[in-house]
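Below: the structure, in structure tokens.
The complex appears here minus one protein chain, its other protein chains still in place.
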Amino acid sequence: MALPTETTQPQTDLFEEASPPAAIIPLQEVLENTRQLASLAPEYLAGHAAANQRKDGHPTPAEADYYGLPAIKKPEWEWYIPAYFWCGGVASGAYITAALLDLRHRPEDAALVRAGRYIALTGAAVSPVLLIADLGRPERWYNMLRVFRPRSMMNMGAWALVAFGAFTAKAAGLQVLQDLAPESRVTRWLLPVGRVVTAAGIAPAAVIGTYTGLLLAATNVPLWAGSRRTIGPLFFCSAMSTGMAAVDLTSRMLGPVSEAAEERLKKAEGIALGAELAMTAGAAAELGGLAKPLAGGKWGRALQLGSIGLGMVAPLVLREVGKHLSPRPRKTLGLLASALVLAGGAVMRFAITEAGKEQCDDPQAYFDYTRPEA
Amino acid sequence: MPGLGTSFGRGGATTAQWDLQNAQCIVIEGSSMAENHPVAYRFVMKAKERGATIIHVDPRFSRTSSLADLHVPIRPGSDIAWLGGLINYVLQNDLYFREYVIPYTNAASIVSEDFEDTEDLDGLFSGYDPEERRHQVDTWQYEGQPVPAPGYNPVQLSTQEHIPQTESLTEKPIPRDETLQHPRCVLQILKRHFARYTPEMVAKTCGIPEELFHQVARVLVENSGRERTTAWCYAVGWTQHTKGVQIIRAAAILQLLLGNIGRPGGGILALRGHATIQGSTDIPTLYDMLPTYLGQPSAQKKHEHLEEYIQTEQSPTGWWVNYPKYIVSLLKAWYGDAAREENEYCFDHLPRITGDHSQLPMTMAIHDGEIQGLFLMGQNPAVGGQHAGFIRKALASLDWMVVRDGFEHETAAFWYASPEVRRGEMDPKQIKTEVFLLPAALAGEKDGSFTNTHRLVQWHDKAVEAPGDARGEPWFMYHLGMRLRKLYAQDPEPESIRVRQLLDLTWSYPLEGERQEPVVESVLQEINGYHVTDRKPVQSFEDLQDDGSTACGGWLYCGVMPEPGVNLARNRLPDPVEGPGTHRNWGYAWPSNRRILYNRASADPDGKPWSEQKRLVWWDPEQGVWTGNDNPDFPREKAPDYRPDWSRNPRGMDAHPGTAPFIMIADGLGWLYAPSGLQDGPLPAHYEAVESPVRNPLYGQQISPTCQVYHRPENPIHAVDDPAYPYVVTSYRLTEHHTGGTMSRWIPWLAEMQPEAFVEISEELAAEKGIENGDWVTVYTARAETEMRALVTPRIQPLHLDGRTVHVVAMPWHYGYIGLAQGDVANDLCSLVTSPNISIHEAKAFTCNLRPGRRANAENTPVGHAGNGERNQRS
Partner (left out) sequence: MSETEGAGEVRHGPFPSGQTPSREWPFYYDYATECPPPPGIEAEKTSGYPVRPGEDYGFFTDTTLCIGCKACEVACKEWNQLPADHIEWRATSYDQTRSLGHSTWRHVKFIEQRQAEGERPRWLFQSDICKHCAHAGCLEACPTGAIVRTEYGSVLIQQDVCNGCLYCIPSCPFGVITLDRESDAKAHKCTFCYDRLQDGMEPACAKSCPTDSIQFGPITQLRARAQARVEALHDQGFPEAQLYGDPGGQGATNGVEALNSFFLLMDHPNVYGLPEAPKLPARQVAPGLLTSLAAGVLLIGATAAALLGSRR
């Protein structure tokens, strides 16, 4: 087809058949001879148009999280719960102390047994009040006993509290009988049976002293779940030490306590404190990096100074010092030691609970806790 | 609309959302489809799952980009340079779909010698009149043959006597050179016009790296042709520029060259805005249009009498030869028996427009006191309008304003709650405007229809009664009309035009219910049209007559109610999974339930489908009729080999051969080159936005020569490359909010999800300005200051233009000073500037500056989030 010059007349018929176009250059050839610069083009030709996605499966970013926002939610328990942990522990320790002493029912231990039983009763009475106060809907407290669910530590705790309550009530009742009508036939008839039942109560008491640790362990909070093997025993040791300290303090108030009984109680308290220290060290070992909130910070200092320092080490030191002093100063030192143990126990419960709650806001802690095992 | 209207003949989207899943490549540009048309984006995702490549061309990396295979960051306002580059790539390498382009477009048509291109006149086309800022189209016509443009209010020949000249269309064919070698054939003109739009120029102008340009170009080319098609989706990212129409024209040219128009999985999907914005363009809320694209008579045109009006608007060839039937039927519908042949069917009752009465000119007329009263129904310009501060001040000079809305929004409360009042610039005691706030029934509380983005009319029934005094628009308009008619009935001169205009109207719709609401379905029946004698509905617009025997409120909607009481817009029957997949029993798509327009082009010149995969409509030789999965956009019995017999002066469709898919255009061909119709040129040329940080790299002409810049004291315009305003700013939408915010910022659930105004800036700009992520920043222009929170993000990248770095700033514009989620009005920053052809504003590309810290008098304005929304208490 000659190139039409300017003067050529326009063709008359509007459309002939569309004239076959000049040889169509195959696309591949066109793309080559236009010296394409497209460095990205190869990907496209390889059937994968997206040059935008990462190619080599992105390695785990070290500090990956979602804007630093919490990965789990904190249980906003108020002070009632750590207070319950402490109060339940004291009641449990006191009950066990009383029950053990009652095995030999030596008259010199009567004051201690009486103190232990009354402490156990008050503890067992105050505990449910604290728990119900913390409930969102307190009027539905009885739903705690609606099911029997072994896998729920709180449900098991509720049932244990019922059992423990029963035993403390029985023990306290027995104590009242002994105090008021030591000679009556009923008391004499009930005593041996009571003593056996009280001994049986040691088991639920031990559960009350321990389960609160396991309740915390059965969560996703790294500080609690990370110390699952040691937090239970730690709470129980603390229960025993605070229990005995409470017995020591209250028995003196209720009347004279024999030297021998005092000596044996102090010895037992020493053992409990030693065990508690060991358990604390165990927990620290088990937690490793997850114990960061208790390594420093407000609750970390509270635990180290208040609980470990004043609550465990100081009483042991005071006990040693007391040994070399005359009875009067030793007695006051003993009282001080017991007070410190009691206070230290409370500080430990608050520190572990509050530090655990704060740790929920740290996603990195949770992601470390949920790394797949190597 | 004129962009698509001038290129293909109709202003609507050429394809449908669900058809996108048949595409092998989808380009989304000038739209953030995933954010603003999420339900339609479903089909883009379906296409992607079938292996399609999704490309998003947008200054911001938005939610749409995150799902796209390729994101192309582009400088706001430089789309024509980019699209021109693609056109140039296709033309220089002969990669256009030749067997489609030659028979179906005017590539081979020869243009007259008088035409001079922007290459010759450094950015102007021949026929430019600097005072009028308009072009005369006379020099752009085909050689020896002027041709009228389709669509409403097109720019026609200046001599007004173009009727006799265009009459020659019926005498001889338009000169063509099928070999496409003729120096003045359209294809060669295109080649010369876009020759300088090289990949390097695109990189220099748009900031798009050359590799990315080449990759997109190859993807487009490889996904066009017989077996594969590419679809384009756009919205206001393209339209809201002073050259918006030409951006759409560029895309239309590219799609015609690649042969993607009228084919399944191809086309251009204009993503419409509000729920039934397409409906409110068909049955228009526009000042310059009568229903279904008939021009509003104008005092500036030869529209004195009906005959003159028809002469000016009608086209001797193509479908618009039926113009008289449609205007006469409309007048019969409006004026009933009063419209008789003797009084030109009451043609003189139609008001004449005297100039540009669009949004911005109207606002300036209000500000200058030319307009005393305003009906504001379904708009919140105090937030959505441009230079919103100017609008709020303008409203103060009204005598009265009737606001019908579901909520008291910023516009209704301008007189006591606006920032101007808070800053003491306006004193409520001085504002004389009386505001009538009437509660409006919203969509679910009234019958009605939505016409969505692909011309689909879907009926909805009232779900619940509107509370209290809230009434719908039909009720308000009907009863207002009745009261005015009573008032005008006592007028001393009953025969004056003022009175006849109102009383001759057929204003008697059946009423229902104790609220006496007009039966809206009867309005749809009237729009569908009926035979005047027996009031039987008209089956199709082909039955309309120009002798007054038929009445029709909107010819395009003919067929929606083909029989009394039957409303096809109620149909809700989708096609089964196995096909045919055009869902013709779901709602009713105008014209005549056609789903994909220009589908004649889905068959080759001989009427056979281009390929098995892309079959849609084809010629059935035995029955001698066009058939297929969609309603053919072509005379049913016209064979592909039909050729007009010029000796018999063929008119209308007879003048089109059997291979002309674009029946609404005079020559039946896709207009790569538009000889008439548009004010700014037959071809798109890149011009900078009115406010731009760079000089126009292509031409001496900096901005569109035909746009309107309103030089007023309240409307200062930034100079080019103004150091005081160095950053390009664009505005966009959030999925969580809706336009002016009334329908989302009042809702607690939505306010909670995007509670405050913010601005997105790049990390580099933030570092330069010492701004931290989340800080307060003040974004300011010569017109206003606004404070917003800064969202520093890698999704906004600085652009490197020819060695120079230009920063882009992007901000949502939904926020206002009322509602649960509040913030400064972003539109205070915009300028009063309108585009040629349709007077659209330029909200997508202008310049600004920003500084850290809050606005000057920030203390007396409420802190961003209201926070005092009432909480719906849990039971």
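The chains carry the letters A and B, assigned in the order they are written, with residues numbered from 1 in each.
Everything below uses one rule, namely that a residue touches a chain if its C-beta (ideal position, glycine included) is under 8 Å from a C-beta of that chain, and two chains touch if they have at least 3 such contacts.
These numbers were taken from a predicted model, which means no experiment stands behind them.
A.B. asks: Using the document's definition of touch, tell me which of A:G213, A:P315 or A:G344 contacts the absent chain.
C.D. replies: A:G213
A.B. asks: Pick out which of B:Q215, B:T276, B:N593 or B:N715 touches the chain that's been left out of the picture.
C.D. replies: The missing chain is touched by B:N593.
A.B. asks: Kindly state which of the options B:I268, B:A674, B:L750 or B:V806 is in contact with the chain not pictured.
C.D. replies: Result: among the candidates, B:L750 touches the missing chain.
A.B. asks: For the chain left out of this view, which of A:R264, A:R301 or A:K331 touches it?
C.D. replies: The one listed residue touching the chain not shown is A:R264.
A.B. asks: Return the single residue from B:F61, B:F347, B:W555 or B:W813 that touches the missing chain.
C.D. replies: Considering all chains, including the one not shown, the answer is B:F61.
A.B. asks: Contact with the hidden chain only, please: which chain A residues?
C.D. replies: Touching the missing chain: residues 43, 48, 50-58, 60-61, 64-67, 69-77, 96-97, 100-101, 103-104, 109, 134-138, 140-141, 143-144, 146-147, 149, 151-155, 157-158, 202, 206, 209-210, 213-215, 217-221, 224-225, 228-233, 236-237, 240, 244, 260, 264-265, 267-268, 270-272, 275, 279, 360, 363, 366-367, 369-373.
A.B. asks: Could I get the residues of chain B that touch the absent chain, sorted low to high?
C.D. replies: Residue positions of chain B that touch the missing chain: 34-35, 38-39, 41-42, 45, 61, 63-67, 71, 73, 336-338, 461, 485, 489, 503-504, 506, 508-510, 519, 521-523, 525-526, 530, 535, 537, 562-568, 570-573, 584-585, 593, 734-736, 748-756, 758, 773-774, 789-795, 797, 820-821, 864-867, 869, 871-875.
The criterion applied here is as follows: only the chains that are shown with their structure count from here on.
A.B. asks: Between chain A and chain B, what distance separates the C-alpha centroids? Give it in angstrom.
C.D. replies: The mean C-alpha positions of chain A and chain B differ by 64 Å.
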